[in-house]
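Of the protein chains in this complex, all but one are displayed in their positions.
Should a chain be cited, it is by its letter among A and B, assigned in written order, with residues numbered from 1 in that chain.
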Amino acid sequence: MTILNTNNLTKSYGKKAALSQINMEVPRGRIIGLLGPNGSGKSTFIKLAAGLLVPSSGEIFIDGQAPGALTKAKVSYLSERSYLSDWMRVSEILVFFEDFYEDFNRIKAENMLKDLAINPDDRLKTMSKGTKEKVQLILVMSRQAELYLLDEPIGGVDPAARDYILNTIITNYKEEASVIISTHLIADIEQILDDIMFINQGELVLSSSVDEIRETHNKSVDGLFREVFKC
Amino acid sequence: MLGKLIKHETRATRRIFLPLYGALLILTIFTKLVMAIGAPDFFSEAASNNTIAEITLGISFTLYFILIVGISVMTLVMIIQRFYKNLFTDEGYLMFSLPVKTWELVLSKLLVGLLWSAVCTVMIVLTFVIFSLGTFSMMELTQAIQAAYQTFFVETGMNLNLFIAELALFLAVNTVASILMIYVAIAIGQLFSQHRVVAAFGAYIVITIVLQIIGSIFMAVFAIGNLDILILNGRSAMSTIQWLINGSTILNVVFGAAFYYVTQYIMKNRLNLE
Partner (left out) sequence: MKWIIDSDRPIYKQLVEQIELRIISGVYSPGDKLESVREMAMDAGVNPNTMQKALAELERMELVFAQRTSGRFITEDLKVIEEAKKKLAVQEIGAFLEKMKKLGMSRNEILALMEKIEEGDKEDDHLKH
């Protein structure tokens, strides 16, 4: 069963449509890039899949079910925002995730924290924004989910950490799971993507594999993107 | 999942309240000791000969009142803030991606809010008890209680216990409904795309006004109906009061349920985190 599929998915705010008539399918075991200019509807799509928004019309299914408590257990969502409580220590957040997510691998998280030299006893409010983002990413990737939704995972991070993150995504790869990465930094992640979806002004403009694009257009996805969305 | 939510909600809130209640207890005990040793007649009219004690107690009691007021306010602030900040600001992105049902999120916050409200009341009563220790004997206390029950029964034909139970029920239900009213106002505020906090305040005021109107209608209707029963007789005055209390309790249950349902509905179907 496809891990994610939509039928004429639409989300409007008043008269403005943030997403309109999106029809797509994500098979398992793929790493997909959700690409588009700012404000194109990428975040809206991810939030709909994460169950944080309700469709205005149309449907979205995670493993055949509408978003709800059951699908949230299968989905690991990384928000663009810092969504952890500032007063908590990292160790306390580990307990939190362990409590609510059966598929949370605490050892893995602790190892990754060590790799990135983050002290589990530190309180979040003492950390820089970049470090907080790393903590969030570690938490999300330490889950054994069926669908990972990463909203701008490498945006505010230094290049070394960026490589570490991409590496983590590769090593985390499971045949039954898929990863959707929403970003505007295409060049940095193109190498690890299987497929891409271009979204512009709420519409799905292109859905293809990276190989197909390179063969057909003789340029990278990043190159094509710049062409298609030239200002 | 509900249990886990309650556990974490308690953890998040107790770090504020436990120190406060700790401070309150210490202050109360300290004050009591100073009183007992230095100025046992503090509450009587007799002039005291221990000015240091008097001054200390003056400061102590002032602090005590400040703490009591502060804690009460803090309890209310916490109830509002935990619901708004944890669910409808950045933290909401985490909370709403948890594999829990919407009603579990609401109920967990409600129960912990109720808990701290109850603790507040209990702690205040406890401080009164501490202050009044030794000012009367168990004998005196038992006699006073017995007298109270007697008088009550004579005046109203009802057992004081029943009255106390009805009052307690009313208070509990009223607290729950009040908390839910705050929640529904916040939830309604979320329906707007901008100025959500202002909208929440507005919603709260509107609901208050509507409740007042409904309450007045009820009062008018039921008062007119019972006007002829309202004889200046202890028994009938009591039954009127009972009707009032129990009627309010029922109203609160109805409103509370409505608030809960609306809150939960908005969060489930109209969620729109910024």
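Definition applied: contacts are C-beta pairs under 8 Å (C-beta built on N, C-alpha and C of every residue); 3 or more make two chains touch, one makes a residue touch a chain.
Quantities reported herein were computed from a predicted structural model and do not represent experimental measurements.
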{"item": "Partner chains on view for the chain not depicted", "value": "A"}
{"item": "Touching residue (missing chain; options A:Arg106, A:Lys125 or A:Lys219)", "value": "A:Lys219"}
{"item": "Chain A residues that touch the omitted chain in the full complex", "value": "29-31, 163, 166-167, 170-171, 173, 187, 190-194, 210-211, 214-215, 218-220, 222-223"}
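The rule we apply is simple: only the chains that are shown with their structure count from here on.
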{"item": "Gap in Å, rounded to a whole number, between the CA centres of chain B and chain A", "value": "43"}
{"item": "Touching residues on chain A, where the partner in the complex is chain B", "value": "13-14, 47, 50-54, 68-70, 72-73, 75, 77, 79, 81-85, 87, 92, 96, 99-101"}
{"item": "Contacting residues of chain B [partner chain A, same complex]", "value": "1, 4, 7-8, 11-12, 15, 86, 90-94, 96-101, 193, 268-273"}
